[in-house]
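Below, a portion of the complex is reproduced, with chain positions unchanged.
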Amino acid sequence: MPTINRYVDISEVERESKKDYIDRHSPFIICDNKAKKGEKFKVKVKVGNEYSHPDDFDHYIAYVQLWDGDRLLGQATFTPGTLGNEKSQVEVDFYIIPTKKLKLSAMSYCTKHGLWESDPVEVEVID
Amino acid sequence: MPTINRYVDISEVERESKKDYIDRHSPFIICDNKAKKGEKFKVKVKVGNEYSHPDDFDHYIAYVQLWDGDRLLGQATFTPGTLGNEKSQVEVDFYIIPTKKLKLSAMSYCTKHGLWESDPVEVEVID
Amino acid sequence: MPTINRYVDISEVERESKKDYIDRHSPFIICDNKAKKGEKFKVKVKVGNEYSHPDDFDHYIAYVQLWDGDRLLGQATFTPGTLGNEKSQVEVDFYIIPTKKLKLSAMSYCTKHGLWESDPVEVEVID
């Protein structure tokens, strides 16, 4: 079974290489903390916050998923080279229409270092 | 072989229901017409420009793809309900790093009305 | 974060409805326990062993993944209706070429009941 690597706050990690390793593989959810019921709501998923990940043919982020609790909202799949083979941060904006409180989380998959899970993000949904 | 439905300018279509049918299934590419080489570049794919598509369990947009010429840049896959089962427009922002002139196109797939292709969009890439 | 439901031996589960619930959502890996290095090797993933799952528009198995340790080998994605809207068992055969001992596992995703993980299967790889 694939290990699910979970994000840990890198400010509490001492070793620089480990900070980099954790940060560049972790998906981050960037969105408002409130959404309007029945209206389109943007959720950015970004892999790496302070550090960058390679986009090499043998080492790249192959997909990200956006979840609401146990429900998959969307999956974006990439082939190597989308980021011009530069060190960078995979980024994708999903647009969803919420009907009730969101418990968002994201997963990202690196072809060398496996599956990573974001911190959860709660979004209040107001009428 | 699946039919590839191609967008046609709906201002030249007479029948209202046909305008709606074509527009709500067609992916549109929204981005700047110039990009900087080696820098991240945002490309929005939106299904439907003036009209909206259902997000019903038996009738929804299941995926969109973004292509540069014959090269796939990314695919976003959805399950029904992501848009709260509302009539709306699927939307996803991809971020790519171009190295040379882009010839973008997008495909979208409706579970009832098949495969649709956008108008192509050329993006100049400058140093 | 999505819950990862793990298969438990249903012969140790008492309640019939719970046996059914667990079995019909769990992916099972069916393959030989030995593979020849460098030769094509078939791995079947089947969702449900003794029980069947609906293929309803609002309730279906949307994808299965096959993993070797922390490495994704393939993902098969479905739209509802592939199984004729019958109660049945999603099934897909992947073909891989192993280079060393395999530690296979599979994931399946139900649009109503989330993410499920198979028992792991080890495959010896011989020259």
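Details
The first chain written gets the first letter, and so on, giving A, B and C; residue counts start at 1 in each chain.
Heads up, the rule we're going with is that contacts are C-beta pairs under 8 Å (C-beta built on N, C-alpha and C of every residue); 3 or more make two chains touch, one makes a residue touch a chain.
Please read all numbers here as calculations on a predicted model, not as lab measurements.
For this complex of identical protein chains, the structure file gives a whole-complex count of 4 copies, while the figure shows 3.
Everything that follows uses one rule, which is that only the chains that are shown with their structure count from here on.
The most central chain, judged by C-alpha centres against the centre of all protein C-alpha atoms, is A. For the self-contact between chain A and chain B, the two sides draw on mostly identical residue numbers; the shared fraction is above half. Chain A and chain B have Cα centroids lying 23 Å from one another. Distance between chain centres (mean CA atoms), chain B to chain C: 32 Å. Residues of chain C found to touch two or more other chains are 62, 111.
By the touch rule above, chain B contacts chain A in their complex via residues 38, 40, 55, 71-79, 81-84, 86, 88, 90-99.
Partner chain C is touched in their complex by these residues of chain B: 56-58, 62, 77, 79-81, 111. By the touch criterion given at the top, residues 1-4, 6, 62, 67, 69-72, 105, 107, 109, 111, 113-115, 117-118, 120 of chain A touch chain C in their complex.
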